[in-house]
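The complex is shown incomplete by one protein chain, all other protein chains being positioned as in the whole.
Moving on, here comes chain A:
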Amino acid sequence: MSAVVAEFRRNRLSLSYVIVVALLILLVVAGGFLSDRFLTWRNFGNLFQQLVVLGMVSLGQTFVVLLGGIDLAVGSLVSASTVFIAHFLEWRPDLLWLALPLALIAATAIGALNGLLTIVLRVHPLIVTLGMSSIIFGGTLMYNKEPGGSVPRGLADFSYAKLWGIPVTAIVLVAIFALAGLWLQRSRSGRSIYFVGGDREAARLNGLPVNRIVVMAYALSGLCAGLAAIFLTARTGVGDPRIGAALTLQSITPVVVGGTVLAGGRGGVLGTLLGVLLVTMLNNLLNFLNVSSYYQWVIQGLIIIIAVSIHTTKRRQ
């Protein structure tokens, strides 16, 4: 037994997975006892539908955090992308095949710009992405202050489509997470993100193209924000310049809960997926129990603190 514990100690990552999975099981069991509507196929269908957007944004955030950075522009970027998609599609509903790739390219480019600015200006990513967030938000508001635009029927149907009772969007999300996990673990470029996050200078001395990797991670975060915007626009049917605002900070909780360390270099997408599941399921259960969303905020704050306290090693002086 103690050997098992020692093994886990050596590998903190799997320990944090175990904690999150245990909490998830606890939550499901407790939920089953506390509410008769919680443990239903129907509720889980809804739940998976709800977590798609947060999951997508959190995935992007994971890449950046693994690198030791942070992306505070994701929320504004999601909002801006929904506005772009909905207004473009209102103008030309037949150009769906063009609108979505354009949105993804633009979001990726803005993400890459974030990464580029941190490198060229050598300014902390917190400041760069904060500034970019303000710029993107201002730009979106100048274009349109109110929610507007529309989406063609096909896109709206996609967001509610189900395959064997499971939302198609959730399947897409899990597939994207699996791809991202494989890429991070198995590919040279994926693993280099850990290397750069762990020790940037060592990575540079080992001949890794550090700057290119940094730009790539931020570009991926932008791409994920663009994908999240597609899911979101499909579901709501409008482009709303404020809809993503809360996502910026929300996207950090699952990453941290999933054991990815803000200092970079440790963690992974599986943890983030479990974190998204945990956060969404907890809020879902609290809704069933009629706990006001105000207390849900308090709980979310406590979760961040507890998760980080568990994951950070105590400082030795």
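By our rule, contacts are C-beta pairs under 8 Å (C-beta built on N, C-alpha and C of every residue); 3 or more make two chains touch, one makes a residue touch a chain; residues count from 1.
To be clear about the criterion, contacts and distances are computed from a predicted model.
Chemist: Among "Autoinducer 2 import system permease protein LsrD", "Cytochrome oxidase subunit III", "Tryptophan synthase alpha chain" or "ABC transporter substrate-binding protein", go ahead and choose the protein name stored in UniProt for the chain not displayed.
Modeler: From the listed options "Autoinducer 2 import system permease protein LsrD", "Cytochrome oxidase subunit III", "Tryptophan synthase alpha chain" or "ABC transporter substrate-binding protein", the omitted chain resolves to "Autoinducer 2 import system permease protein LsrD".
Chemist: Using the document's definition of touch, tell me which of A:L77, A:L155, A:I252 or A:M281 contacts the absent chain.
Modeler: Checking each option in A:L77, A:L155, A:I252 or A:M281, the one touching the absent chain turns out to be A:I252.
Chemist: Looking at the full complex, which residue from A:S35, A:S150, A:N211 or A:Q296 touches the chain that isn't shown here?
Modeler: In the full complex, the listed residue that touches the missing chain is A:Q296.
Chemist: Can you list, in ascending order, the chain A residues touching the missing chain?
Modeler: 70, 117, 121-124, 126-128, 130-139, 141-142, 145, 249, 252, 256, 262-263, 292, 294-302, 304-305, 308-309, 312-315, 317
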